[in-house]
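Omission of a single protein chain aside, the complex is shown with its protein chains in their original locations.
Going by the order they are written in, the chains are A and B; count residues from 1 in each one.
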Amino acid sequence: MNEYILYPGCSMEGSAKAYNDSLMAIKDTLGIGLHEVEDWNCCGATEYLSINLIPAYSLIARNLAIASKQANSTRTVVAPCSACYLNLSKADYYMDERPTLGQKVNEALAAGGLHYEPGSLEIRHLLEVLVYDVGLDTIKSKVVRPLTGLRVAPYLGCMVPRPDYYNRWSDHEHPTELDEVLKALGAEVIDFPLKTTCCGGHMTQIGPETAYELIRRLVSSADNYQADIMTTVCPMCQMNLDAYQAETNRHFGTHYQMPIVFFTQLMGLAFGMDAKELGFGLEVVSAKKALERIGVELPETQAPKKKVEGLPMPQRRLKKTATPQQEVEA
Amino acid sequence: MPDSNALKQGAGLRQQEDLTLLHEVSVATAGVSRLEMCIQCGSCGGSCPSAADMDHTPRMLFAMLRAGIRDDVLRSNTPWICVSCYHCVVRCPQNVHIADVMYTLKGMAIKAKQYKDSTAPDFSKSFVDMVESFGRSFELGLATRHYLTHYPLRLPGMAGMGLGMLTKKRMHLVPSRIKDMEQLTAILDKAKTLELTE
Partner (left out) sequence: MSAEEKTPNKKPEKIGVYVCHCGSNIAGIVDVENVAKWAGEELAHKGVVIARDYKFMCSSLGQELIEKDIKEFGLDGVVVAACSPHLHEKTFRTATEKAGLNPYMCELVSIREQVSWVHTDKVAATEKSKAILSGGVHRVLYDEPLQEMKVPINPNTLVVGGGIAGIQAALEIANAGFHVYLVEREPSIGGHMAQFDKTFPTLDCSACILTPRMVEAGTHPNITLLTWSEVESVSGYVGNFNATIRKKARYVNEDLCTGCAVCIEKCPKKIIDDIYEAGLGYRKVVYTPFAQAVPKYPVIDRENCTYFQKGTCKACEKFCPTDAIDFNQEDELFNIEIGNIILATGYDLFDARKVTNYGYGRLANVFNSLEFERLSNAAGPTNGNIVLRDGKTTPKTVGIIHCVGSRDRNFNNYCSTICCMQSLKFAHLVKERTGAEVYEFYIDMRTAAKSYDEFYQRVLEEGTLMVRGKVAEVTDAARQPHEEGKLIIQVEDTFAGKQRRIPVDMVILSNGMEPRSDAKETAKKFGISCSADSWFIEKHPKLDPVSTMTEGVMIAGCASGPKDIPTSVAQGAAAAARVLDKILQKEVALEPIRATVDEIKCSGCRICNNLCPFNAISFIDDLAVTRINPALCQGCGTCVAACPAGAISGTGFSNEQILAQIDGLLMVA
């Protein structure tokens, strides 16, 4: 049983309810124990950092301080939300890289009777924990209803594969972690080129024109590649692409109907769980049509052996080679 | 640190150069900013997904920063259009902490009241108010205040979506609170008195 400290983040209780529901539904199947940080507070998202540096980091560090007190058998904090993950990682990393920042933050924490030693916790994202700790083989073994025939476009968003201080992800631009999970679930993975392109974040509230263009790029790309459904790891991305798709359509005069769900929801489906329990139905752009494709047996077609035309390509992807840093992580 | 008097020359610009600006921004940025290592290659401006909407590309902003053109830098809309996607940071050949410098510039612009017509500072301030009151973010409160103040005409259009989110329980009518609000307040109050100066 892998034990972790969970930092849920504000959206898990609100806009990302489906993420929370599906995560709680699948955690036992995957054999992970999640212990919530006691009395955790908001991480400040991208807002607090814009106002005042030390209070912003102190806000984040309160969670780290509480988590480090809780850490008895595990020192890994798992954050499912991308922004929370980035904020917690940044706070830990910068308090270490810049000792004066660490000192000032701890001074502030001391006013609340807390202290955080940078580097004492390992901050990891939920997806990366599932791929590297639980393992793709385990995930595959739990699949009872493979998502055969479902064309899924994996969308990671920006704050998870970047900046990646500890080199945990396979690549900053085209990481393969989410692809591999979807493959393990039996889905057909759409390798569209905008996997880690930003959804606009809070621009949907602040600068809608900018945001709509970013959302349009993503949805139209997935659509061009004939995806049935997009899946993501970030509550903000899900909200932007889902809840604001109608506005985007109105702005550009387009008619996209691209549903977007959390990857944990798809995992739950593949594990044979009930769709409603996994939060399906909470999305604004309905996933109903896409869901209808699961379980449908597609005839096996043998692709004809293509005669190699033109010049040969260099070998496709550079495998993630073990560097000293990665060896330590493993 | 160079002598500040020697660093406020006119040098042919309509406004005075303030060559202390680079150091000020660098010091106030979390982590080690490496702003002085910038070779102006333009990777950041090239990577930015929202560059088309910015007054100045990130690279241009840093060039202005290094030239000490304080007012133009603080008034630029660039940091407010930054979506914090970190493409620039991972591609920068000199490992400059670009996205974090953007946060610093936002804070400086707010303190100097120099930002242009962006609603972003108000949004951030509202967010911060919610967190300082409840310890958690409160989307309904935030959205309402934001739209009422800045986009009142959009509210009716948004009502449909808002109602949808409420009925699906993806948004709540009442804010959730943390238990030890006292502790958080004590921490934040202390933090507000502290500053990074070197």
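Just so it is clear, contacts are C-beta pairs under 8 Å (C-beta built on N, C-alpha and C of every residue); 3 or more make two chains touch, one makes a residue touch a chain.
Since this is a predicted model, take the numbers as computed values, not measurements.
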Contact with the hidden chain (one of B:Arg70, B:His87 or B:Arg170)
B:His87
Going by the touch rule given at the top, which residues of subunit B touch the chain that is not shown?
39-48, 51-52, 56-57, 59-60, 87, 90-91, 93-95
Applying the definition given at the start, please give the residues of subunit A touching the unseen chain.
171-174, 192-194, 217, 221, 309-318
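As a working rule, only the chains that are shown with their structure count from here on.
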In their shared complex, subunit B is touched by residues of subunit A numbered 10-11, 13-17, 39-42, 44-55, 57-59, 62, 90, 93-94, 97-98, 100-101, 104-105, 107-114, 158-159, 162-164, 172, 197-198, 200-203, 205-207, 209-210, 214, 217, 243-244, 246-247, 281-282, 284
Within the complex, which stretch of subunit B touches subunit A?
28-32, 49-50, 53, 79-81, 83-87, 89-90, 99-100, 103-104, 106-107, 110, 118-121, 123-125, 127-128, 131, 135-137, 139, 143, 146, 157, 161, 164-165, 168-172, 176, 178-180, 183-184, 186-192, 194-196, 198
